[in-house]
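With one protein chain removed, the remaining protein chains of the complex are shown where they sit.
Each chain gets a letter, A and B, in the order it is written, and its residues are counted from 1.
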Amino acid sequence: MSQKVLDALTATHGAALARTGSAHGDDIAWVRRESLLEVARWLRDDPAMAFDAPVFCTCIDWLDWHPVGRPASEHWSEGKPRFTVCYQLRSVAHRHRVRLEIELPEEDPRLPSLAELWPAFNWQERETFDMYGVRFDGHPDLRRIYMYEEFVGYPLRKDYPKEKRQPLVRRDDLPENPPASTER
Amino acid sequence: MPDTRTLKQLVLGRKDVQDLSDNEQELPPELMTVNMGPSHPAMHGTVRIVLTVDGERVVRGDVQPGYLHRCFEKESEHATYTQVFPYTDRLNYVSPMINNVGWAMVGEKLLGLTGKLPRRTEYIRVIVSEMSRMTDHLTCVGASAMELGAFTPFRYLLKCREWLYELLEKVSGARLTHSYVRIGGVSKDLPSDFHADLTLALDRIEGVLVECEGLLNNNKIFYDRMSGIGVMTREHAIATGCVGPIARACGVDYDVRRDYPYSIYPELEFDVPLGTTGDCLDRYLVRLEEIKQSIRMLRQCLAQIPDGPVMADDHRVALPPKRDTYNTIESMIRHFKHIMDGVRVPPGEAYAFVEGGNGELGFFVVADGTGRPYKAYVRSPSFVHLSTAGDLIRDHLIADVVPIFGMINMIGGECDK
Partner (left out) sequence: MSDTVTLTIDGKPVTVAKGTNVLEAAKTLGVEISAFCYHPGLPIVAQCRQCLVSIEKNPKLQPSCQQVVADGMVVHTTDPVSTLARKQQLEFTLVNHPIDCPICDKAGECTLQKLYFDHDNADSRVDTPKVHKAKVVDIGPHIVLDQERCILCSRCIRTCDHVSGQHQLEFAHRSDHELLTTAPGEQLDNPYSLNTVDVCPVGALTAKDFRFTMRAWELDATPSICNGCATGCNIEIHHKNERAWRLVPRHNPDVNDYWMCDEGRFTYHDLREHRLAGPTVEGLPASWDRAIASAAKRLGVFLKDPAQVGVVLSATCSNEDNYALARLAKEWKVGLVLVAGKPPVPARADGRLRVADVNPNAAGVKAIAAALGLATTPSFELDRAPPANLRALVVLGDVLPGFDAARLKELEVIAVASHERGVVTGARVALPIAAWAEAAGTVTNAKGRVQRMHAAFAPPGQAIAGWDAIARLGHATGVKLAWSHAREVWKDMVAQVAAWKDVTWAREVRPLALRFAGSRG
């Protein structure tokens, strides 16, 4: 739909992009994390792009990615990037949209923060950090937003079991739930 | 903590005690931390604002959401697409049909069914969406008025809301937790007397709206408490991601129904009200006008709605008729797989967004080919708007927090997911 956005992006920052693509009406650019700030600033400030409205910021955890009907090479395996942080942007003036996706390895899930460029991403990056443990360098106030501060772990990661309970108030008169040594 | 004199300079902007005029000659108060805690009548839903106040004036507000976090996204990853519909009801629980429609749309996008649904089902979706939008605005305006002391408009507007809830209950079986929409259509057709019931309700609501406007619009108290309060500039609104009535009150001309139209909105005539000053009064007026526009759209839909099926004729999404299910093995298996495995959505990622009661409500889904979403993210407008609340209440009185917060219409379920 906004193929011209992708074209302009490729023309000016081709080296910063791993690849581009379109799916279901969205235009997506996979940006390398080293160049993210530069690309984002250009997208916001360039008058032909004018992406002034932030839409969302979230993260995808590929740990359990085994798509049906796709070859085994597309399934996730050790060594592939585990997280992809997605930023969706919109332009009020030009009405076009773009999604930036940044792939992150499991050992080092950090990338530059875009909170200074678009204030909406302040809270949304906090949410992504809270839920996935992705660190945003340069974020003015990176702390948990939904969960309480003492929470251990990152709940939306695929290896965080849904049934696990971490009550804030610990009861010493009750057995642990489940006992630590059989943590699976 | 700085000493008293520096505090004074910071807070009151004066240079010295001697510079104070007589009636201000008092010890400057210390900054005090006051908790407008999660359990508070004016905190719609459960939000905690830790206010740092100087007397009555708010110096800083640390807004802390998350008290209603119910793990929508984690639960969705373990449920089929159809099982997520009840969860979506509980997101923006004052306009649940819109959430349902948004979730159905993202599933249809990934299945390639967008624009291929029967026309009747599109009309039904728009009708119930607009009814839900009306309930959202009626609740917001009514509750905010009540918090400012205007109890009568609250009762009147909630009476209107009740008429709509009764109708929605006839349609879906529940007042609030409809789970009415399905991927590919809606679960059942409208009841037979719906047309007459809705027309009657709309007529009566229009009358009540006139009464409430009479009670509020030119009411000096209401006006003083809302005008000039919580002003947001247009640029700030855009940069902080504000959408919906809040953004439109600042002059941001963005409405998903008009700018990225979906369903049969292109065939409806409606106006998008815009405000100018971006204060609470404008937000109130925009919402009131939107109720009227919704009524306008509903009347058009009732006039234009065709007959026909309410579910797409696609075996990937439609349950077979019960008679076939019980008598043929093929339909039995199909019914079984639909319920147990869920609608199989091919691998891919899509973002579908609708105009919710609060603005652009979007669902970002990563599908993996099984019957459940691999990832289901909700782009909740309330969450984004709540992040601006801290800025909006600065330099206002504590009492102003109430109308500001009310007019942001932060729905706890949508904000905290």
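We take it that contacts are C-beta pairs under 8 Å (C-beta built on N, C-alpha and C of every residue); 3 or more make two chains touch, one makes a residue touch a chain.
Since we're looking at a predicted model, the values are computed, not measured.
For the chain left out of this panel, the touching residue among A:D7, A:E74 or A:D141 is A:E74.
Contact with the undisplayed chain is limited, among A:P105, A:G138 or A:P161, to A:P161. Within the complete assembly, B:R372 is the residue of B:K109, B:R257 or B:R372 that touches the hidden chain. Against the chain not displayed here, chain B makes contact via residues 78, 315-316, 320, 324, 326-334, 336-337, 340-342, 344, 370-372. Take chain A: the residues that touch the chain left off the picture are 67-72, 74, 78, 158-159, 161, 175, 178-184.
Note that in this section only the chains that are shown with their structure count from here on.
Per-chain CA centroids place chain A at a distance of 25 Å from chain B.
The part of chain B that touches chain A in the complex is made up of residues 64-66, 69, 71, 73-75, 77-78, 109-110, 236, 238-241, 252, 254, 259, 344, 346-351, 360, 362, 364, 366, 368-370, 374-375, 377, 379, 383-384, 386-387, 416-417. By the touch rule above, chain A contacts chain B in their complex via residues 23-26, 52-56, 58, 60-61, 64-70, 86, 88, 92, 95, 99, 118-120, 122-124, 127, 131, 145-147, 155-156, 162.
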